[in-house]
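Left out: one protein chain. Kept in place: all the others.
Per-chain residue numbering starts at 1, and chain names A and B are given in the order in which the chains are listed.
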Amino acid sequence: MATVRRGTSGASHNAIHAQARRNKLMMFLFTLPMLVLFLWIVIFPSLQSIQLSFTNYDGISAKYDYVGLRNYQEIIGSGRFWNSTKNTLILGIGSAFIINVISLAVALLLDHIKHFAGFFRTIVYLPSLVSAFIVSTIWKYMLNSNFGAVNEILTKMGLDSLAHDWLGDSKHIIWVLLFLICFTLGGNTTLIYLSNLQSVPQELVEAAEVDGANGLQVFRHVTWPMLAGSVTVNFTLALIGGWVIFDQVMVLTGGGPGFVSETMAFFIYRLGFGEYRAGFGSAAAVILFIVVMITTLITNKYMRSREIQQ
Amino acid sequence: MTYGFARNVKRAIAAVSAVAALCGVAACGAGSKTASSGDANGGKTARFLYATGDETWNATVKAVVDAYNKQSTMGTVVAEPLTAGSDYATAMKTMDATNNWPTIVDMRDYTTYAKAGKLAPIPSEVTDLLQDDAYAPYSDGNVYLVPSSANNGEIGINIVYNKDYFNEHDLEVPTTWDEFIKLMDDIKANGDTPLATAAAENWPSDQIFKPIANSVFAKHSAEHGGYWMDVANGKASLDELKEPMEKVKMLIDNYVLSGWQSTQDAQTTTLLVTGKTVMATTSAGLGRLKDINKVKSDFNAGMFLIPDEEGNLNVVKNAVGDTSTGLALSAQSKENGTYDLGVDFLKYFYSVEGSNVVEQSGTISANIKDSDKVTRNESIPGSEDYFNLLKNPKLKWISNESPTEGTFSSFNSFFRQARVAYQDNQKDLDTTIAELKAEFAKDVPAQN
């Protein structure tokens, strides 16, 4: 069809160029509203964070002074900051990994269900409709050390020794948080895996079975390589979400006991809004960005290369 | 087929925009309550922003605003709740950022805003109604904060206990520190848990610390505004806090119900009425007694203060700290012409009539000059203990003001968290004190 057009139009090169330029301009105008919003709401404030990170801005006063690298020096020397970084890494990587494993397992379960498939897909998705905030609010009461449902159930089952101050034990709190964040059936992640699983050509699976491969081998050599694309997407998205886990920390522990369960996202919030140290908070925000960027790029690069190999 | 699809999409978008437009109208309607306008009382409308979180106080605000509007000729006051929760500072800051100040505002931590010029001075026609020690001027000589309730300082930070249990086991309210320890040993010997405290939120972790640290604060009370001012000016050291912090740690290790790290203040009522503990710390004073009564009307609650070694009951009296709340008038009210109405409301609030309304609603009214004419409300079980505390000869009012230069609240917030970390065995005392010193130096400069 394109050749026909070229033949009939008979236009000069100049006209084609002009049209192409006009086309380019038109396409740019299409992009413009979103682009302006995006630059205004995302890029510009991010750059301003870098600027504020060199000041002693308190978040209220109109004035602030430049303090050079002092905020960064203080952050590097702050045990509280490193602790929040450690927590962020545990929660970010841990939740991305565990949620993906759970999601894939649930997707495999769903893939084997052929009757009432819609019903089972729905119940698997339902829990993810509840917001992290709401579910944490409920957990907070259920995990109370003295009268929470969890400890009462454990006691009734004769497992008193396991009863615990779940949200008050500084040594384990971060793992409790990780557990609660991963207490899910995956929602979107599961559905992405499921739709990917269902697009695996059945012929391949059957051919492998004919060759005498068992279920595990089929999964390892046929299904798993086909999933590479959704693994990359799911893991990257889960990781990006994991870096900024906030609601659970805010509701369940408020960063405590003491400072042990603060994450970077929570740390920035506390500094900027509770402790009137927005300049310092901005420096932490810049570091958070660097962490997110580096880890996302590395994982993505690694996963893409893995996709190609397979 | 694609065109049919497109039409459907168009219809869907039209429907969505219609809903959106509808919501828009509703939101505008809801959002436009800020302007002051004329009304039935012939005057203006002033907003009164109050901190929620304590139901007694909510009820008090509602009662006194209604009573004021009924008799007012100048205009109407509208009560507007402010998210308090555990994050009052954030809520306050958000409100400030919108530059949408109400006329009358229920403040904590007022120095930040007084310094920023956000508050208007309260005139002497209001302060003249109050007892002289019920308010204090800011460093520029103006008064910006007047008490929202009885100027009983931090007497609300005390211990509530199960009176029936005390009677049953022949236990007495302690009059010295040693008796307090002995009391807890006795309860422990019965196989019960003596004390519960809450530290899940930042602020209530003061409940167990302050009454004990007050004996240190008392030593610096006489001149210069108190301990924190002395620390800022190099006349006192944070090392002095070692002793009360160790005492608190000793209580935590030996007598306090486990799970205190994750217990919310609001949950101590449960612990007390279900017998998980015999005593519980509180920062709500009468509010806690009310809550207990609401939950279990036959529960016989009592209240006492932790005494120091000499038997003194040290209570911080200052109205201008960051735990004591107060009322302020905004600078913005001068611009929008509602300042006079705000003043008139405060005058009513501190009249005998207004005070009676406050008392009836369950809050103890502010210390006005005519306070002996006010009718006290002793209907809540245990409240007699509270009023007796006020008459106790051992009660010693001490002053301990928050430094106004710098951001003492940043330090205080850090201090509470650091204290919890120490009590929780995450850090030893010397490390904690060293960190506190560094933080204090950063946040609070020398004061004048």
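Note that in this section a contact is a pair of C-beta atoms (placed from the backbone, for glycine too) under 8 Å apart; a residue touches a chain by one contact, two chains touch by 3 or more.
Note that contacts and distances are computed from a predicted model.
Peer 1: Among "Heat shock protein HSP20", "Acetyl-CoA acetyltransferase", "L-arabinose transport system permease protein AraQ" or "Thiolase family protein", go ahead and choose the protein name stored in UniProt for the chain not displayed.
Peer 2: Protein name of the absent chain (UniProt record): "L-arabinose transport system permease protein AraQ".
Peer 1: Where the complex has a chain not shown, which of A:Ile41, A:Leu69, A:Val101 or A:Leu159 is the residue touching it?
Peer 2: A:Ile41
Peer 1: List the chain B residues touching the unshown chain?
Peer 2: 2-3, 5-6, 9, 13, 16-17, 19-20, 23-24, 26-27, 30-31, 33-34, 49, 52-55, 80-86, 90-91, 94-95, 97-100, 201, 203-204, 264-266, 269-270, 273-274, 283-284, 287-288, 291, 294-296
Peer 1: For chain A, which residues lie in contact with the unshown chain of the complex?
Peer 2: The missing chain touches chain A at positions 1-2, 5, 23-24, 26-35, 37-38, 40-46, 48-49, 52, 57, 59, 106, 109-110, 112-116, 118, 120-135, 137-139, 141-142, 144, 147-149, 152, 183-185, 188, 191-192, 194-196, 198-199, 201-203, 206, 229-230, 233, 237, 240, 243-244, 246-247, 250-251, 264-265, 268-269, 272-273, 278, 281-282, 285-286, 288-289, 292-293, 296.
Convention: only the chains that are shown with their structure count from here on.
Peer 1: How far is the middle of chain A from the middle of chain B, if each middle is the mean of its Cα atoms, in Å?
Peer 2: That pair's centroid distance is 38 Å.
Peer 1: Of all residues in chain A, which touch chain B in the complex?
Peer 2: 58-61, 143-147, 165-170, 253-260, 273-277
Peer 1: Can you name the residues of chain B that touch chain A in the complex?
Peer 2: Touch list, chain B to chain A: 86-87, 89-90, 93, 96-97, 112, 116, 199-202, 257-263, 267, 270-271, 274, 276, 407, 409-410, 413-414, 417-418, 420-422, 424-427.
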